[in-house]
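This is the structure, below, for whatever I ask next.
A single protein chain has been omitted; all remaining protein chains appear in their positions.
In order of appearance the chains are A and B, and numbering begins at 1 in each one.
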Amino acid sequence: MARSTLISARNQLIMPRRRLLKGAAAFGAATLGAPFINRLHAQEAHPLAGQTIEMSILGIAGWLPSSLGVQMSPMFAEFAKERYGYDVSFTFAEAPFADLFQKAATSLATRSQEFNIIISDSQWLGALAQPGWIVQLNDIIAQNPELQVEWYSPIVVDTYMKYPDGSDQLWGLPQEGDTIALFLRQDMLDDPAEQQAFQEAHGMPLPRTFEEYENLTMADFEKVAAHFTRPDQNLYGTAMQYSRVYDFVSCYLYPFMWSQGGDIWNPDTGEVVGILNSDINATAMQQMKDWLKYQPPGATNFGIAEEVDVFTQGRVFSAFQWAAVGLSMIPESLQGKVLVVPPPKHGTGDSAGRIYTMGGQPWVLNAFNDDAHMRVGIDFLKWWYQPETAVEFARRGGNPADAATLNSPDFDTINPWNRAYKYMLTDGRSRDFWHHPKYAEMLALQQEGFSAFMTGQNEDAKAVLDYIACGQQQILADAGNAPMVPDMCYSTSL
Amino acid sequence: MAAVTDPIAAAPRRRADSHRGLVFILLAPVLAFFVVFNTIPLLWLLGLSFHNFSLTSGMPPEFVGFQNYYQLWLGRNNFWGDLSRTFTFVAVGVTIQTLLGVGLGLLFWGSRTMPGRRIALTLLFAPMVLTPVATGTFFRFIYDPNFGVLNQMIQGLGLPMVDFLGSPATAYWAVLAVDCWMWTPFMILMTLAALGSVPKAELEAAEIDRLPFRKRFTLVILHHGKFILMLGILLRVIDSFKTLDLIIPMTKGGPGQQTRLVAVELNKQAFESFNMGFSSAYAVYLLLVSIAMTSVFIFVLNLRRRRGS
């Protein structure tokens, strides 16, 4: 039974184009039966004119950009009514990051139309595309000039659209772009007493501007974090994410690895052993663990939400956090008191560099949508990339990823984090990881390993990396497109 | 007070043959349910466990024989670790619940005339009927090192802050403590039932003989109440083997693999990684464990029946 499901799911993949042609044929009939078509001269002839469609979107619970997409959808309904002449209403379902893939996949595996449009995480593209659950967008993009957007940087395409890596197959379109930024308490930086105390203690001025942080290294930022770490006052220097849940600790560990020349796998050959378990990466793990001393108690359980809580409750001076949650990081009580800058470089001197993890999510379309829902889904995406929509999204606190909006003169000032976001979205400063269908399994394995190291269950970084590399190699080998597990792996354990 | 019913009581005589039609009609709905929702899925599970099948690979199931079982047996993905953590969880948890439950049960024994007894018992039994997801989520808050009430109390006593769910030394025990909080009332309930099954006359005789409490407990109370207590313990063993809802909101099996019990890991393998073949083999192993536990349970029930008759 499952077998036939999957096979027909594959066939479904080649449908969209045919569907669109059918839609175009239906359109002729629709115009005849729509006498009001000339009333609004902006209105296009549309096969769905006069109909009422109910769309459902699956988004990420508690994730601001996702809920902005939801909140803005009535604007699309208006737009669709005016431009295309059909009524559309939306229903929404949500699941938190850790459970969204589970929610989407359990539904899509039944070939259900339960969710017409899905806000996926970028790393799920492979797992959703491989079994044929989502629509390949190459043809649709080719047929719709509105979807041929100029993106801000190649990372956008690599992160949110492509699977497999390096191919030209496109499966998603960016719902929002996201990078890691460093949120700082400007009011504490501006305090002359702090500046003087820091100068005296470290013989250097307290870095206070975007430009200063742009050139700052982690070694220097450590001084700043140490300066503001005062457990007796319930204040700590910074916060990062160490939680075992979903991808939290991985996303914050990768910058330590990548920025210093480490890597996680070879996407072309599927090799992990020998790449992930390098000495550079082992050192990187130890470095991240060392940062715990500048963070509040319980930091080993910090995820996105916990970081928001400690930052907004004034427990930390700074936080490495996704630009996407900027609005929650800066509530009314902190307005004007927060500076958002690029996170520091790793390493020293000329070799110092920064490669942080990409966040953000693509829109993907359910491959099992019927013609009408597919059509509305495409119309929705076309609307999402209208310049006015992108600007409105930014105004409400979202992060568009198209070049036109990001390069517009006032973009930097719309939100406090926009400048840092744009800076980090530039090619070479951020990077996404695996889009492989085995993503969830590889992730769970390393989350356990990294979390075991960060919490001190296993003190040997190299051994943990060996364990993870071997486990992931086994997963990839079982999936059939990677070298076999080397012999050294039989002795690894967590 | 409590009467012990006989679950597998022998019917007066075997009359099934003479009423075949009626028996069939009476049993048909349950049997239909059983076949559709148990037998067929279980066969399906068994079949899949011999296949390599990932829902996200887009490939049809591939027959691999006993490979999944073999890999689990060899400890792939720390299978034995999950099992041993779970057995520890069960053993320690049920022991604490039993000791506390019997102690508090004895304390509540003479409470018949207590004012507001029904309300007090309702409050005491409330943890058992709470939604585990809600309990887990809220205990995460109570345990929180920065905002949680428990750490505030600890610090109020001048002790250092404890990162209950974040530190590998405490996470497992913190989760276990919540399980004990939820289920000690059940052992209290069972203790009260066991005490109720002790004949009044024997208790009075023991009192007249001025037996010390320890002797009275072992000779009279345990003698009559042990079956009910054993059933209670077995039920707790079986139930805590399944613990999942509580852990998901509290730790998701972390930190590291610290709180990864079998149900948590199986949930992850099946519905996060979508490794259906591997998970099926995992589930079959668990099915064997639960069949074994059910057998012990029925064995104890039968012991009591034999003793009763």
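Some observations on this one:
One rule holds in what follows: contacts are C-beta pairs under 8 Å (C-beta built on N, C-alpha and C of every residue); 3 or more make two chains touch, one makes a residue touch a chain.
We take it that contacts and distances are computed from a predicted model.
Between the names "Cytochrome c", "Cysteine desulfurase", "Carbohydrate ABC transporter permease" or "ATP synthase subunit a", the one given in UniProt for the chain missing from this structure view is "Carbohydrate ABC transporter permease".
Displayed chains that the missing chain touches over the full complex: A, B (touch as defined at the top). When the omitted chain is restored, the residue from A:Glu114, A:Asp139 or A:Asp402 that touches it is A:Glu114. Only one of B:Met59, B:Leu203, B:Leu222 or B:Leu244 touches the absent chain when the whole complex is considered: B:Leu244. Touching the missing chain, out of B:Val94, B:Leu176 or B:Met190, is residue B:Met190. One of A:Gly50, A:Pro96, A:Gly270 or A:Pro483 touches the chain omitted from the figure, and that residue is A:Pro96.
One chain of the complex is left out; on subunit A, the residues touching it are 1-2, 5, 56, 61-64, 67, 91, 93-96, 99, 102-103, 106-107, 109-112, 114-115, 304-306, 308-309, 312-313, 325, 327-328, 331. Panel shows subunit B; residues 1-12, 14-16, 19, 22-23, 25-27, 29-31, 33-34, 36-38, 40-42, 44-45, 48, 104, 107-108, 110-111, 113-116, 118-134, 137-139, 141-142, 146-147, 149, 152, 156, 181, 184-186, 189-190, 192-193, 196-197, 228, 231-232, 235, 238, 241-242, 244-245, 248-249, 262-263, 266-267, 270-271, 276, 279-280, 282-283, 286-287, 290-291, 293-295, 297-298, 301 of it touch the chain omitted from the view.
Definition applied: only the chains that are shown with their structure count from here on.
The centroid of the Cα atoms in subunit A and the matching centroid in subunit B are 39 Å apart. Contact residues on subunit A toward subunit B in their complex (touch as defined above): 2-3, 6-7, 9-10, 98, 101-102, 105-106, 109, 126-128, 130-132, 243-245, 296-301, 309-310, 313, 315, 437-438, 440-441, 444-445, 447-449, 451-458, 471, 474, 478-480, 493-494. Residues 52-61, 76-78, 144-147, 161, 163, 165-168, 251-258, 260, 268-269, 271-276 of subunit B are the ones touching subunit A in the complex.
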